[in-house]
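Of the protein chains in this complex, all but one are displayed in their positions.
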Amino acid sequence: MAFLEVKGITKLFGGLTAVDKVSLQVEKGEIVSIIGPNGAGKTTLFNMLTGVYTLSEGEIIFEGKIIHNRTPQEIVQAGLARTFQNIRLFAEMRVIENVLVGMHINTHYTFLDLLFRTKKFRSVESEKHRTAVEILESIGLKDKMHNYATNLPYGDQRRLEIARAISTNAKILLLDEPAAGMNPQESEELLRFIRGLRDKGYTIILIEHDMNVVMNISDRIYVIDHGKKIAEGLPAEIANNKKVIEAYLGRSE
Amino acid sequence: MVLQQLSNGLTLGMVYALIAVGYSLVFGILRLVNFSHGSVYAFGAHMAMLFVSMQFGIIPAFILSIVLTGILGIAIDKMALAPLRAKKSKGIAALITTIGISYIIQNVLMITFGSQTKFFPKLFDFGSIYIGGVAFNTTQICISGVSLMLLLILSCVIRYTKVGLAMRAVEQNQKAANLMGIDVNFVVTFTFFLGGASAAIAGTLISGYYQIVYPNMGFVAGLKAFSAAVLGGIGVLYGSIFGGLVVGISESFAAAYLGGSYRDAVAFLILIIVLLIKPTGLFGKKGITKV
Amino acid sequence: MKEKLSNLSNRINAFIESNKKIVYPVLAILILGLPYVGSSQYILRIIIMIGVYSMLSLSLGLVTGYAGQVSLGHAAFYAIGAYVSALVSISFNLNFFITAPIAAFIAGICGLLLGLPTLRLSGTYLAITTLGFCEVVRMVLLNWESVTRGPLGISRIPKPSFLGIELTISNFGLYYLMVAFLALTTLAVVAIVRSKMGRALMAIREDELAATMMGVKTTYYKVAAFVISAFFSGLAGAFYAHMIRFIDPNTFTFDTSIMILSIVILGGMGTIGGMFLGSALLVSFPEVLRFLQEYRFVVYGAVLVVMMRYRPQGILGGQKKTPYKLPKGGG
Amino acid sequence: MLSIRNINTHYGNIHALKGISLEVKQGEIVTLIGSNGAGKSTTLGSITGLLKATSGEVWFKGQNITNASPSEIVKMGISLSPEGREVFPALTVEENLQLGAFTRKDKKGIKESYERVYELFPRLFERKKQTAGTLSGGEQQMLAIGRALMSSPQLLLLDEPSLGLAPNLVLMIFELIQSINKQGTTVLLVEQNANMALSIANRGYVLETGKVTLSDDAKALSNNESVRKAYLGHI
Partner (left out) sequence: QSSSKIKIAVAGPLTGDFAEYGTGFKNAVELMVEEWNKKGGVLGKQVEVVVFDDKNNGEEAATIAEKIVADKDIKAVIGHFASGVCMAASPKYQEAGLVEMSPSASHPDYTKEGEFIFRNNTVINVEAKVAVDLATKTLGKKKVGILSVKTDWGTKTAEITKTLVKDAGGEVVAHQEVVDGTIDFSPNITKLNSAGAEVVIVAAMYNSLAPFATQYKAVNPKIELVGFSNAYSQQLIDLAKGSAENIHFPTIFFHGSADPKVAEFVKAYKDKYGSSPSSLTAQAYDSAGMILQAIKNAGKADRTAIKDELYKMNYPGVTGATKFENKIGDAVKTFTMVKVQNGKFVEVK
């Protein structure tokens, strides 16, 4: 069985079928992209994977365990973390604090530890701060760690979202349009960064409209249209798939 | 007796509803709980009393008080709240500002009029009507009538006019409303005028009903009306009327069957229970935030 | 002007930061020596009340300032603490130092009872529920006559006594007791906010859903904040009851709740120092403004309005310019 | 038509625009490029009156609009499709569009505009009654652009219109910009996709940390070595 196995999941909003019996498999260490026209149901798919929405139908199995009936917190614990298409940072918190919140689930000390500032508390805190700074450095935000998230320009906010997701120590990262709002130069940097993540052992599921990024980085691609999976395959196959070109890519550049 | 208590409760409920509409209106547009509303209501009542005592006649006094209180509403916004909006500060700062304003209004009323309870002439009295042994005071009926009419007019304004559309837009997203060419400040001013005017209407009618006015009259009534507005789903106008009725009737029955000292507790208990079952009030809609 | 002010506060902060070893001991000596520098009992009582409100606002600050859950009914916990301690000490003839923790504990349990069901609510709906809870508590105090003595209130509450010495304002005992309680509260609150719990609370304030998606158990933390907050408010209530020695349901009204909330917001949400500053200002203003006679509360209201207008984020609130302080060995 | 003269804009202590001057002539497509945080959105905000420049002047059609309110500026014929979409979440798609035409009085013209927007974005027509807050990201972007078009502006400001749109729609948007420009609307375009922006623009400005560092013909810019390096990517 695959690392992450999505079996025929469906989401209804009233009369609208936003996601329609979609199945996917993701293997460990892969970068899998999900593309499709606007309103195809990609973000909704992420929302189901991360427990924001309950499924209308189907099941999600991660590392052999059913996770679709778990709370969002349990799903993060299990190892799926995400970024948001509409940036949702902790606006009035500092950049580094955003990352530290991301580390919340693996910051282990008890209430008494924190109340009495025990040795354990101090060592865990300084270790987490060190890791946080490392993560920020790796994504190029170390200089801005004292800033408040809300004051960052759009592109940096996107980066910070990724940093925050990484910091949960997740096994799978679900990135929803991380390159949106970046210029080609910047998205290229991002691309390198994401590759680096994979090399470190992360599995990545990516939603992206920037074909430069998608085609260059993905191991495999799924295409969704109107809630249904219409194609899957290697980047080269997808790029030449008639259906995909018609529904999504438009005339090639 | 049960019927009589029901009728008592209905009137009381209409009283709350009348005040609650003002809360809902301002909240509906600005997402701001206007804590000065209770004292604005007291201000309206005092103005009406003042003009009546100056021999203006009841109707002109009523109208003058509505206009003046509406202007007070505008002044509150222009002087205290608009600067906060310009700074894009959090709603909670505005909450404290309105608390400060209510201190000012209430104490100024006290200094000018004294803290004692004063007489207010009866507005319209055509005696009581008896239906099946239950007494309906005509004043009660008038209060209900006016509340319903006010609500109807306000609902129509918000639903069907351009100003109404602008009001809803400002509620949703002020920045975008600006970009649409909506004069946000005007819309807010207009809202505060309506809020003030409705408070004056409520203040005058209710004072006429109980025939008394006093500077602190807005405090308890304001709290109850606020909870009525929340109970009905704050921001939803017809919800306010309904919430007002629920609070009024439950209070009336609690006072009769549990004792008068329980009435306030029961009103709040019902509020809490309703909110626990339906966290956005009876008619409130959940905020839409797509992830 | 404003720039200068905020620069000043920054510089003060920086000074404190860099001279920790000197500043804190000096401060401690100042606080401990205060009653001996010839301040009158009148001033001392005001200072003690500032302490009481600092405790209250520190604890509400956890819920409102850090977790972003506005409560309009915090006086309820204050009242519960006061009543429990007063009643227990009178009925069982127990020492204040036993009854006060009991009172705080029971207030904490009430915080749990309120917190658990109401945390589905948010914003205005939560605010009105807490207000309602406070009114219900007041009505219980008023009507449950067999226990609370209803409108008669509780009179002749014993003074706190320590090793057989009755603590009063004149022998400075109450002052030092206050200092101890406040220190306890402050240390606990500081410990909480400078930890993963504090960060979790702030994350909830900023974006509850995003916090959830980071694995923060939002309900747990909100309830925990409520309970801790109720605990310390209850402790403040116990202290107050034994200091003032008479309490009745009118002692703890909506006005008290509003006062506490005003301090939190005026001082600056999500700050510790702001709570002290806010308490000092709002408790002393009515006294300072006494010369205005009946205009006292007109001006008081105006002060609130003006302060919010010029510093809507609160006196010490808003974004700080000082860099984030990394723990030793971190980063 | 639009002329910005030496404006400075601050966010509190942050000096975001440091003396920017630029010019948009009637009938042009002008593009602003620059990396993250360069001040592009801030520039647009300062033109529309959402942000107040601390010094400098903004002129539009011979009038000084530096201190005009946003609503006055919209009435004069400037319309912005903002960064972050800024739709009215609880209102329906239709009501959002209706608000786009808030300053217009010509019923017939408005109706035509509706039809045009729906024709451009059939998806919006399908979702006429859906509340805007539940639209997908791309759908909201369509709505934001459609809404800006509803006022039939003389000067259209677009802040990253292609953001979050599928490739086929991106192509369509750029075609759209060209076509409305041909019909007489002047466009000031902020784009990350500098390649495409320069390909349809007449002129361009390069912003770096709050300053204009380059301004030239669009062609010249896209051939400029340093621009290519910094903004156009190598892929």
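Each chain carries a letter (A, B, C and D) given by its place in the written order, and its residues are counted from 1.
Methods note: a residue touches a chain if its C-beta (ideal position, glycine included) is under 8 Å from a C-beta of that chain, and two chains touch if they have at least 3 such contacts.
Because the structure is a prediction, the values reported are computed rather than measured.
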(request) For the chain that's been dropped from view, list the shown partners it touches. (result) B, C
(request) Check the options C:Arg45, C:Arg120, C:Arg194 or C:Lys321 and report the residue that touches the missing chain. (result) C:Arg45
(message) For a quick check of understanding: of B:Tyr214, B:Tyr238, B:Phe268 or B:Phe283, which residue touches the chain that isn't displayed?
(response) B:Tyr214
(message) Given that one chain is not shown, which residue among C:Arg194, C:Arg245 or C:Lys321 touches it?
(response) C:Arg245
(request) Please give every residue of chain C in contact with the chain that is not shown. (result) 40-42, 44-46, 49, 142-143, 145, 150-153, 155-156, 168-170, 244-248, 250-251, 286-287, 290, 293-294, 296-297
(message) Just checking the interface: what residues of chain B touch the absent partner chain?
(response) 1, 4-5, 8-9, 11-12, 15, 107, 110, 114-119, 128, 135, 137, 210-212, 214-217, 220, 251-253, 255-256, 259-261, 263-264
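Methods note: only the chains that are shown with their structure count from here on.
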(request) Just give me the whole-number Å value for how far the CA centre of chain C lies from that of chain D. (result) 49
(message) So the centre of each chain is just the mean of its C-alpha atoms; given that, what is the distance between chain B and chain C in Å?
(response) 32
(request) Could you check chain D for residues that touch two or more other chains and list them? (result) 134-135
(message) Where in chain A do residues touch at least two different other chains?
(response) 43, 52, 84, 86, 88, 151
(request) Please name which positions on chain C make contact with chain A in the complex. (result) 188, 191-192, 195-197, 199-200, 202-203, 205-207, 209-217, 270, 319, 323-324, 326-331
(message) Considering only the defined contacts, which chain A positions touch chain D in the complex?
(response) 13, 35-40, 42-44, 85-86, 151-156, 177, 180-188, 209, 211-212, 216, 247-251
(request) Spell out the part of chain C that touches chain B in their complex, as residue ranges. (result) 70, 117-118, 120-122, 124-125, 127-129, 131-133, 135-136, 139-140, 142-143, 209, 254, 258, 261-262, 265-266, 269, 294-298, 300-305, 308-309, 312-314
